[in-house]
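All protein chains but one are shown at their positions in the complex.
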Amino acid sequence: MNRTIVISQILVIEQAPGWLVAALNHAIIAGVLLIGGAITMMLQVWVERRLIARMQDRLGPNRVGPEGILQSIADGIKMFTKEDIIPRAADRWVHLLAPIVALAPIAMMLAVLPWGRGLVAVDLEVGVLYIAAVSSISGVGLMMAGWGSRNTFALLGAMRSIAQLIAYEIPLIIALLGIVLLTGGMSLARMPELQAGIPLFGSSIPGAPDLGLGWFIFTPVGLLGGIIFFICALAEGERTPFDIPEADSEIVAGYMTEYSGMKFAVFYIAQYLLNFALAVLSAVVFLGGWQGPGVAWLADAGLGAAASLLSLLWLLLKAWGLFMLMVVIRAAVPRLRVDQLMSFAWKYLLPLALVNVASAALWVGLTEWSSIEWGNLLPVDGLAPWQRIGVAALVTAVINLGATRWVLRINRAPAAAPVVVPA
Amino acid sequence: MVTVIFIAIASLIIASAVLVVISREIVRAALWLIATFFAVGALYLLLEAEFIGVAQVLVYVGAVSILILFAIMLTRQHERHEPAWRAGPWWIALAGVIGLAAVLITTIGAVPWRLTDDDLPVSRAPQLGTALMREYLLPFQLAAIVLLVALIGAVVIAMEERRRRTPTLADDIAAQRGAADRAEDGTP
Amino acid sequence: MSAHESQLLQVNIGPQHPSTHGVFRMEVTLDGETVVALRPVFGYLHRNHEQLAEASSYIQTMPYTDRLDYFNSMTSNYGYALAVERLAGIEVPQRASYIRALMSELTRILNHATAIGFMINDMGAWHTALQFGMREREKILDLFEMASGARMMCNYFRFGGVVRDLPPEFLPYFDQLMRGLPAFFDEFEQLLRDNEIIVARSSGIGILPRDVAAGYSVTGPVLRGSGVPYDIRRAEPYGIYGELAFDIPVGSVGDVYDRTLVRFAEMRQSYRILQQIRERLPDTGGGHINPALANFGKQKALRPPAGEAYARVESPKGELGFYLVSDGSTQPYRYKVRAPSFINLTPLGAMCRGHLLADVVVILGSIDIVMGEVDR
Partner (left out) sequence: MSDQPAAVRLTAALPAAWRDAARLEAHAADLPAVARFVRDRLGYAMLTNLTAVDDLARGEIEVVYHVVSPAGGAPLAFRARTPRAAARLPSLVACWPGAELQEREAYDLFGVTFDGHPDLRRIYLWDDFVGHPMRRDFPRQGDKYIAGAGEE
């Protein structure tokens, strides 16, 4: 925040009124984020196509630009020049506004993500809740698209997407809730800062080097939460195996069926941007965000700018890694059926997420409470912080593993074993 | 500056609220309702009540309105015919509106508004959480019970739906086979 | 019934829907997403194939049979050649029969590999399985091109044999293909069996119980998937199939998963048959065509005696039958194709009832239709 004000003070005349400086500040940052988002989306499409082609013994786009990297731009130009078709039966305004309503909230998500050490556009105190709130708005856009198109497939797709968004939003938020308990706050900007140090123990061992590896994913609570969160992120971002709302082999393109040209492209951008934002969010919350070996060292050496750059690189590396994982999953598995999707959310993810919140509470109690808060039941005062973390890790690991095994066992489908018998 | 933004948001709220009422198509009315909720959320943000603002958007835009939309689309055939609401003579409605306005205005005028710069305890999430878990524990738990009952109700309805599901070919054959077995058992 | 009964929704799937494998349409009545009724609608590709054949001489129809099941032109050729040979009493030399069986079994592998791929595609996998199948298909199409000069519309069969003998480079390339096939089968089957989502999407879906499968006249992997060990190569052997050793794989439940497993097992059986053919092929005699009909003019002037003949082959999709009535002229008086894709669609509505919309495309994919054959 401070850094950006410095930048705009160079640009703006000293005597400019305060509100103008603020407005310019925000405009510049928003511009950077949105242009960055657009470039990211183009790269994402290219990476996805090339990577899937690799998995399928094909080459993928390799003609436009070196290695085909400009293919997305060519596609974008094609989209721009296509005819914009509005079905005669459609509700004109709803049809027109739907892609915008779908894209805008996703762009708003980018504002609160911490992109690097000191690189966050808006440090919102309730960042986690903000992400959840804003991402739920895009459901309205999908609903508008499905209803405004007056197409049965579009309506079915909209219904499916809303059912899916609602079902997966709950375990997604509860998975985040575990981490909120651990960090004691909902600010996204603070989360990476709390993930410094070494795996599991963070910076609780005095004298241990700050490797920037105290990621929550290395704790039992963070591991289970991270897995649940990533699965839910796949569903929220409508990636295979949860791409049910736009299942092309079933309901053509779902809510996008009647869209063409630029409006279709806006949906497309919205989807990829959402995927990337969710990948960044997973990285920030569970994979240490911009933390990584070297960041703390550079900052201590007084090279703040270099540390910020390195931290940005770490974050992008993690986010792209997660995105590529999404791509590989897409190439490897087919999609679930609607009922399977729902039962997966309600029968597997939700109970596990709830257990995980309980584990997180236990973790906090074991690591931060004094024995008075335990009602003198637990003599924890004499232990060093790292010892308490060890105990907490052991306890929560047992709880989470047990819960996972239990949920998997009670939900096991009756064995259907049709076998081929040679006649 | 803040006043300008406030006037913009307030007029947005009023305009969309009016449109909710006068929209002839129910889905459009629902969409305007969403706009109203969203603008109210923005108003909270302007008051620096971040948590309430975000919660407003999450609950009202993200959940309540979407459920309203969902219900509308599921229950109404999406063919476009003019809604036939000719509900009584217009003067009854007018009288009702005037009466309601009178009640509201007198109520608002009668409340001793505490216009201070004090940091109100409910504006921040931790205080809100503490308040819910201490002073308002009983209402909080009662609300949880209400939600649980609603959840169980939904499960019951879903169970009934499942019971009347269309049988598949395999179900039919199994039923036939079962009937045949029963008939065989009955004959000797 | 109850207060919260939802309205039924009419949806047309097709004719330009991505998963109907061509221009096929299904009128689906949905309750939510559950299929209450489904009616298939045909005719978008109807070109009166039978009428055209009745207006042409016998050999003129041969290339036209390629267009029935454009994936498997070799077996379509085989069925038609067999029917005319029965009608006119033409002998086929041993070598020609071996070449015919070789081509038929290659076709079966090609068809099943892509059919499974297309079905998994309909489940929503992003073309990976399909690309696996297509890769093998390309190799087999190379072989077809060597033998007949065309990749898909081969027009390779003639009455009394095949149009030309295998070229010298055919067998080395064939051996190379055969070396790679077992690994392909293992890899492809692993893709299916080890993928929990594919198993969950296919088992218990679209069950066609054994009791009713035969009544619906379905044939091929659909019938065998329901547990009926019926294969025309065994039930009424034609060509050299009486001399070959192979098993008939059957399913137990009759769901989509069973049909897919049957297709995998059939590919392995075809591989077994190909091995036997490859062993015996060099010792076969008699040339690639009956000498009496080696001249194309003789094929053109064929006048079968008046009468009727019904010949059927086990095409990869099921029983492909040709019914011919001759009045002694150069043109058939009646020419009828018994198309497996078409008749296997008879129980589609019954199989889809009670399942979800997403299952409809999977069930359709597991029947494995090709519109050229359905609409003719």
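So that you can tell them apart, the chains are marked A, B and C in the order they are listed, and the count of residues begins at 1 in each.
The working rule: a residue touches a chain if its C-beta (ideal position, glycine included) is under 8 Å from a C-beta of that chain, and two chains touch if they have at least 3 such contacts.
Note that the structure is a prediction, hence the values are computed from the model and not measured.
Looking at the complex as a whole, the chain kept out of the display touches C.
Although one chain is not drawn, the whole complex shows that of C:A125, C:L181, C:V218 or C:I240 it is C:V218 that touches it. Within the entire complex, the positions of chain C that touch the omitted partner chain are 39, 42-43, 46, 48, 50-51, 55, 212, 214-219, 228-230, 234-236, 308-310, 312, 319, 321, 323, 325, 333-334, 336, 338, 342-343, 345-347, 375.
Rule of thumb we're sticking to: only the chains that are shown with their structure count from here on.
Of all chains, the one whose Cα centroid sits at the greatest distance from that of chain C is B.
Interface comparison, A-B versus B-C: the higher number of contacting C-beta pairs is recorded for A-B. Chain A and chain C have Cα centroids separated by 46 Å.
One simple way to say how far apart two chains are is to compare their mean CA positions; for chain B and chain C this gives 55 Å. Under the contact definition stated at the top, not a single residue of chain A touches 2 or more other chains. For chain A in complex with chain C, the residues that touch the partner chain are 52, 55-58, 152-153, 156, 160, 240-241, 243-244, 247-252, 330-340, 413, 416, 418-423. Note for the complex: chain A touches chain B at residues 19, 91, 94, 124-126, 129-130, 132-134, 136-137, 139-140, 143-144, 146-147, 150, 155, 158-159, 162, 166, 169, 186.
Interface of chain C with chain B (complex): residues 1-2, 4, 6-7, 31, 34-36, 207-209, 211-212, 347, 350-351, 353-355.
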